[in-house]
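To start, I am sharing the structure in question, which I have written as structure tokens.
Left out: one protein chain. Kept in place: all the others.
Labels run A and B following the written order; every chain starts at residue 1.
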Amino acid sequence: MRRLIRKSDIFLAYVLLQAAALGLMLVDAAVRRSLAEPVLRQRAEVVRVLGLTDLALFTEARYTRNPSLADRHSPFQEHPLSLEHFPSGSVVSPPSHLTLPAGR
Amino acid sequence: MITLSNIRKVYNAGRPNEFTAIRDVSLELEPNKTTVLKGPSGSGKTTLLSMLGCMTRPTAGRILLGQREITSLPEKFLAEIRRSTFGFIFQQLNLIRGITVLENVMLPAYPTGERRSEVVARAMALLDLCNLSHKAEARVEWLSGGEAQRAAIARALINGPAIIICDEPTAHLDTALSLEFMETMKRLRDDGKTILIASHDPLVNDSDAVDRIVEIRDGRLVPPKACA
Partner (left out) sequence: MSLIEKHRNIIDYTLSSLGRRKGKTFAVCLVYSFIIFLLASVVFFTQAIKREADLLLREAPEMTVQRLEAGRQTTVPAAYADGIGRIRGVQSVQKRLWGYYFDSLTGANYTVMVNASLNGREGQAIVGSGVLLRGAAEGESRKIQAGDSLPVKTYRGEALMLKVAGILPFASELETADLIQVSERDYRDIFNAEAGRYTDLALQVRNRKELATIATKIVRQYPDTRPILREDILRTYDAIFDWRGGLSIMTMAGALFAFIILAWDKATGLSAEEKKEIGILKAIGWETGDILQVKFWEGVSVSLTSFSIGIFAAYLHVFVGSSLLFEPVLKGWSVLYPDFRLTPHIDAYQLVSLLFITVLPYTVATIIPSWRSATIDPDSVMRA
């Protein structure tokens, strides 16, 4: 018989293949997670021993280096309504415990 | 048997370009016969065929397909009737470009949900009949005029329709191909199909395959002459 393989069958196989690949990706993620677990524990230990409070992701300004320790005024150095002039200031928002009216 | 009673068709009703294509046509078409609608272009042949083929509804009047009144049916049912009862051969052939001849022939069967293997078998048999099986995998734009015409015939027959509707089928064919086409129509009629052709081509009108000629002019039927 002519044309035993239909386009719709190929399509179905293709969709299943994609689903399998996505599944495989999730498996890969799980494997990477479990491999990273001892490393993460080690890193958490470093954080604990050194008493770190922030990620060293943005080193350009003191309130971006330690956003959680920033005082109420440092994120708005020029004016409370001014726009950030440090690029990472557009990625990091002032910590919520500063922006709450009661503060602490 | 198709019965038309007092059919009227108005296009663009209520607008300045309002145009009445068919006025008060009543007609009975017998089954298992070849009927030709004859008339100059613009006479309303195509409009009449469209209404007969359930593609458009008349503005007024009734059409009976057998015992069934089809003028008031919703679009969904009309599509079903078009699919199962009619086979269409259009003037422009209207094959879908870019896909193969076989796929084109099978298209009317797709919405029926029939098993593909059966549809393929039937389509191949029809292509065989039309001497086109060697072109089954070719794209339609690679076909010659005659081959395209035969592909259109095969497509019209795929769902085993009772009625074949042809609109100016010989308009783009030379004499030999036109005669061949009429031969095919004759064979189909002998197989029990009802055939409706709209044409003003004398080759069609004079063919011995034709059982009846209905003349139409300015949207009205021309009464048959005494000698005819």
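Throughout what follows, contacts are C-beta pairs under 8 Å (C-beta built on N, C-alpha and C of every residue); 3 or more make two chains touch, one makes a residue touch a chain.
Model, not experiment: these values are computed from the prediction.
Judged over the whole assembly, touch between the missing chain and the shown ones holds for A, B. Annotation: of B:I99, B:L129 or B:L203, B:I99 touches the absent chain (contact as defined above). Touching the chain that is not shown, out of B:E147, B:D167, B:D201 or B:E215: B:D167 (per the contact rule at the top).
When the whole complex is considered, the residue among B:P111, B:G145, B:P202 or B:P224 that touches the unshown chain is B:P111. Residues 46, 49-50, 53, 55-56, 75-76, 79-80, 82-84, 86, 88, 90-92, 94, 96-100, 103, 107-116, 119, 155, 159, 167 are the ones on chain B that touch the missing chain.
Residues of chain A in contact with the chain left out of this view: 6-11, 15, 18, 21-22, 25-26, 28-29, 32-33, 36, 39-40, 42-48, 50-60, 62, 64-69, 71-74, 86-88, 90-93, 95-97, 104.
Following the convention adopted for this analysis, only the chains that are shown with their structure count from here on.
Our note on geometry: chain A versus chain B, Cα centroid distance of 65 Å, whole angstroms.
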